[in-house]
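A single protein chain has been removed from this complex, and every other one stays in its place.
Moving on, here comes subunit A:
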């Protein structure tokens, strides 16, 4: 070996490279193992379960069946046995999907100015503002959601103040409405938008903005043509971070929306719980994953194309 190495020093280098690679792999190994076990393992279980027959009292029977997958989209009518679209599943999916879109847009509207404000503070003060953004994460999600209830309820803070000021003369029904869900979701997911956008604005070279103004760009043009393309990676990251968990969100809509209308997450839970149809539940959750993947691929493609066009 050493003899060879003496003749071909390139090989020695390659050897060192390989060793280096190996040690890097070794360092990454724990993470890889955890991801494989925690993500791929259960996923495989779900795939297998989605092709089995539901057990009488939950669980699955080891008998192949396409019923679970078929029932995500079409079902036999309860009363006359004809095949019909599973409109309940589709409308519940649409509800979750549109809620996620609205949440993403709202967090963008509130998050981008917030991130901009923080990033343009003097360096010493930024930490303080960032610290404030993370404060909600210190408390459990359920506790925060229930705290929002105290604000929104008929005898809650908002209604009491409005009544005292004489702006309204009867409490406004805010709890258990779509407004309450939107309010709660925006609050819960706002930090996930602010942080990546902040990181992008922080790196923004403000001389470029000045240059745009020097070249007679108005404030809007400078924002659209210079700032937006530069902070776009942050906005993309923030949107993904908000959109995906919103799709599966289930505590906030349930507690603030009153649980009258199912979210997709609740629909899946129903199949694994009271519905006792695990294959359908598994198929529905895989369908949700597929929808997320398609939406993501589309989003990344559209936004990156715009970027190269711009």
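In the analysis below, contacts are C-beta pairs under 8 Å (C-beta built on N, C-alpha and C of every residue); 3 or more make two chains touch, one makes a residue touch a chain; residues count from 1.
The rule is short, and it goes like this: contacts and distances are computed from a predicted model.
> Just by its UniProt name, which of "STAS domain-containing protein", "Molybdopterin synthase catalytic subunit", "Putrescine-binding periplasmic protein" or "Cytochrome c oxidase subunit IVB" is the chain not shown in this complex?
Of "STAS domain-containing protein", "Molybdopterin synthase catalytic subunit", "Putrescine-binding periplasmic protein" or "Cytochrome c oxidase subunit IVB", the absent chain's UniProt record names it "Putrescine-binding periplasmic protein".
> If the hidden chain were put back, which of A:23, A:36, A:121 or A:154 would touch it?
Of the candidates A:23, A:36, A:121 or A:154, A:154 is in touch with the missing chain.
> Since one chain isn't shown, list which residues of subunit A touch it in the complete complex.
Spelled out for subunit A, the touching residues are 56-59, 75, 78-79, 87-89, 91-92, 153-155, 173, 175-176, 254-255, 257-262, 266-267, 270-277.
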